[in-house]
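A single protein chain has been omitted; all remaining protein chains appear in their positions.
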């Protein structure tokens, strides 16, 4: 069973569980959909990935 | 009647709510539909009134005068009727779920103030439990008599509930809620205002003040302490099914952040089978959207914080015929009868739609 890494989403605080990720990989928070960058594996740290705000322009 | 299946009847099954209830019960494996009544349509096949049910049932409407005892009775009568006939109905079934407004409010004086006349059976009021499982699950499990919920009240209550439960709201400042609603809320009897050329494409302020569901919202939120002034307005929009409630409340502590709000909403709804928190940074559907939940029992809830002013915008989208009426009623039936709460309510809703 691959090791399950757990961390909190910095944006919404959701508990995020992942297996087989590498440093620098971009993953998505299942609750708020924000993109997160895997800063380190041990300890498992996630940070908001740089992301430009989509504008609907309505 | 096979022993393991519950015999269930619907009184007043020719309306939109009764028809939605019939659709759900037809798809429910533990239910056997005994009778469905309609005085106007007695003797007719149900699918001539509910066309989507063609090919799914050979049931015919009967008159309420022919009602026989059953395990559970749903009442889908126009407001005012259930309270005058409750004793007759109670003689027919040990469990009753009334989808009208007759038994929603616990306080008879509140009922008289909002509905303009004294309640016909006040002694029954405290024998009914308010049928919103997200707030009253345990009471409903052991209840014999459960009231339905108001659709606009449900959307409003579910939007604001986490903020009040976590006591984050300044209870001295007014809370304003605007509900945008679909045309099916008016039921299936036509009027000049619902005539297609007049109703199509409107953004119509049809109840800017004095909306009856306010009483239910106050009753629900008062479980968390003093309730600030609640002001409801309704606007009809180009939609058949659906309600979007947009609530405006003010935080007590200006230092709170979005993460604190996430925590409050997750604490309230993490284990709720039908409530989904929808607040996304990107994509098309970033906040709750009524058409996405149409036909499902979902209540999609979201929020946004204005750090400048401490104003929280609380959002909830539901299908007024499902989470706002028949879906929640079936959810209550499942709880009252010891069945899995989501049984018969698994439909995800459609997209695109």
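A and B are the chain letters, set down in written order, and residue numbers restart from 1 in every chain.
We take it that contacts are C-beta pairs under 8 Å (C-beta built on N, C-alpha and C of every residue); 3 or more make two chains touch, one makes a residue touch a chain.
None of these values were measured; they are calculated from a predicted model.
*Asks:* Out of B:181, B:294, B:329 or B:345, which is the one that touches the chain we can't see?
*Replies:* Here the residue in touch with the unshown chain is B:294.
*Asks:* With respect to the chain omitted from the figure, which of B:184, B:214, B:246 or B:334 is a touching residue?
*Replies:* With B:184, B:214, B:246 or B:334 as choices, the missing chain is touched by B:184.
*Asks:* Which positions on chain A touch the chain that was left off?
*Replies:* So the residues of chain A touching the missing chain come out as 26-28, 30, 33.
*Asks:* Residues of chain B in contact with the chain that isn't shown?
*Replies:* 16, 19, 23, 26-27, 48-56, 184, 188, 240-241, 276, 278, 280, 283-285, 289, 292-296, 298, 346-353
Definition applied: only the chains that are shown with their structure count from here on.
*Asks:* Determine the centre-to-centre distance between chain A and chain B, using the mean Cα coordinates as centres, and give it in whole Å.
*Replies:* Inter-chain centre distance comes to 36 Å.
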